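If you scroll down you'll find the structure; I have some questions about it.
Removed from the display is one protein chain of the complex; every other protein chain stays in position.
We call the chains A and B, going by the order they appear; numbering starts again at 1 in every chain.
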Amino acid sequence: MAEITVSNLRHSYDGDLSDPARLALKGIDHVWRDGGAYALLGPSGCGKSSMLNIISGLVRPTAGRVLFDGRDVTELGPEQRNIAQVFQFPVLYDTMTVEQNLAFPLRNRRVDPGRITRRVREVAEMLDLGPMLGRRAAGLGAAEKQKISLGRGLVREDVAAILFDEPLTVIDPQVKFDLRRKLRLVHETLGLTLVYVTHDQSEALTFADQVVVMSEGEVVQVGTPEELYERPGHTFVGHFIGSPGMNFLPCALEGGRIVFDGGSLPAPRGLAARPGGALVLGIRPHGLGPATDEAEAVPARLIDVEDRGAFRIAEIAIGGNRLRMRVGERDWLPADGLRVAFRPEATLLYANDRLLEDAHA
Amino acid sequence: MTLRIEAVSRRVEGEAWLSDIDLTLEPGRLYVLLGRTGAGKTSLMRVLAGLDRPTRGRVTEDGRDLAGVPVNRRNLAFVYQQFVNYPAFSVYDNIAAPLRRRGGTRAGIDARVREVARAVRIDAFLDRRPGALSGGQQQRLAIARALAKGASLMLFDEPLVNLDYKLREELRSELRALFHEGGQTVVYATTEPDEALQMGGETIVMHEGRVLQTGSAHHVYRHPASVRVADIFSEPPMNVAEARIAGARMTLGGVELATPARARGRIEGPCRVGLMPHRIERAPGEGRVALRGPVLLAEVDGSSTFTHFEAGGSAWIARSEGVHLMPLGAAFEGFVNPEDFYVFDTAGDLVAAPAALESAYG
């Protein structure tokens, strides 16, 4: 187990750092705390896989350092770093049995055979692989294969961290539950440092205690799943997390009110000394609702309603703004004379795409 | 053009891929084939397209039997899971290809290509080759080519399954809008209940080569004809438990509650009951009964949290809005209203659905 620090990490695949716009990683500082379950979340091309490969040692960063418990490992290869990795597609030694697969990392490190057997059985037990130890790995299903990949990491008692690269991509939806639960279980019982790369927000939020959201080579927010959902620190996070994503309205502050095309709301207190630049109001679809009384509601026009089963998504227009509002399956939604309430604690203000702290209206 | 599928079966190497399918596809409407992988969705679409011949039964267009009409003479377009485009053609030529084959003036083709490219938002890349596009753009291109043809029948076989979830979300609402505008018959296959709901239209629920139920998405979702349909058409799947009804009392796994009013007198003794995950509330309320037990896993899906927990000897899933994660083994408390239960007989066929929904969604 280890605390992993990356400091001022910059990476370019052609080794040229002169053009910041073309860097895969643009100067990242982050500490992965010992025993934390982290997700590295972002769209394809955001630099998350580069980051993972730099932590594992498969890629050497162009500039910056990687520390394991304070020890500089930047120059070391993956075999010298005590990390384990689970890849997108199950990587197995096809000719070996499940047991031999699990024992392989230990055998390579010349661990005493008695201890190997014991350790392999322990890990197999934890991952429900016990009954199939003697079977050939090649004939198993994708979920079992991914468990074996994970198991090859877990057997090493000295493992500093386990890295996951979209490990559930090839798993059928019906068995994902089982594997997700196993991952949680592994984390809660072993307290290992885990880093999980994915482009799928649901995977990230389900897996992690801390989610690191990346976009275009930069970390835009680090937070718990609840924080990312309730208080996105960046408009990108608001858009990327949640389905549908956050609504954004260009707005201005005038006379103690947030004014936007089609209406206004009271501004939060203590927001006088705010920085300049374009202001945007962000609110999640469930922060909006049909107003039941006259208090601070904004008139809106109903454009379309999508029935999503458990809820409905109403597309509404406020002035020239198009917004999505989430309405419960049985909740009231008037066709005419709709007025929309903005839940104050869900109403957030952004300047230059960054959340204005303590600025909910 | 009305397409009728009459008693169609297709067997391949002794295995039934389609069994006794009867469907009528009205012009200008959207039909969503919903079912798991292997349910027969693709087989049915291939028969509709004329790519495969049914073993029994026939497909007719306005009463005319289509058997023997080769696929290249039929007026249809097919969009696949894989992004199928002409790799050596530019985006422009990809869209223009089906139009040129049919003939027409150069100006007319040009106008149509640009119109369609704008509709699927790839008009900025007309000069590029498909290889230089992202996955989402490649699939938009395939959709554009299908639209450009102006075919009277458009078949979509899980077109969004290979895309990232944000893109999927975007393209779903765009497709929904495109289908609303066009006058063509669309058949759209998916495994995802959310997609079927969002697309709207007529839902055709398939399983093991059979059609289990047809109807509007809203209706089928709320009135699944059987446990099987409910299972296919809900994400997370509907909670289903064994129960016993004795008059006004219903017991399930040690929990005793009132028999749903609509089921009273219609079934006695052993039965199965179903509860939509979003009907397990976190707060107590009038008439609600508590379910208590340890958390098995909390999953986030989109903007909701699915909490799997154990109560009364069975596993339950509660759906709640927002992100509310709980550690494994934590104590979960959910509250259910007996009137929200679906009641199925022991064979799994629906006896009664919650009443409150009928007026709102028919």
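Definition applied: contacts are C-beta pairs under 8 Å (C-beta built on N, C-alpha and C of every residue); 3 or more make two chains touch, one makes a residue touch a chain.
Please note the rule applied: contacts and distances are computed from a predicted model.
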Protein name, per the UniProt record, of whichever chain is missing from view ("ABC-type lipoprotein export system, ATPase component", "Heme exporter protein B", "Insulinase family protein" or "Sugar ABC transporter permease"): "Sugar ABC transporter permease"
Identified contact with the non-displayed chain, of A:Arg22, A:Arg109, A:Arg301 or A:Arg330: A:Arg109
Candidate in contact with the missing chain, chosen from A:Asp29, A:Asp72, A:Asp94 or A:Glu188: A:Asp94
Touching the absent chain when the full complex is considered, from A:Pro20, A:Gly77 or A:Pro299: A:Gly77
From B:Met1, B:Ala16 or B:Leu51, residue that would touch the chain that is not displayed: B:Leu51
Residues of chain A in contact with the chain not shown: 56, 58, 77-79, 83-85, 87-89, 91, 93-96, 104-105, 108-109, 149, 152
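Assume only the chains that are shown with their structure count from here on.
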Euclidean distance of C-alpha centroids - chain A vs chain B, Å: 27
Residues of chain B defined as touching chain A within the complex: 164-166, 169, 173, 176, 191, 193-194, 197-198, 200, 217-218, 221, 234, 276-278, 296-304, 308, 319, 321-325, 327-328, 356-357, 360-361
Of chain A, residues touching chain B in the complex: 43-44, 173, 177, 180-181, 184-185, 188, 199-202, 205-206, 225-226, 228-230, 239-240, 242-245, 284-286, 306-311, 326, 329-330
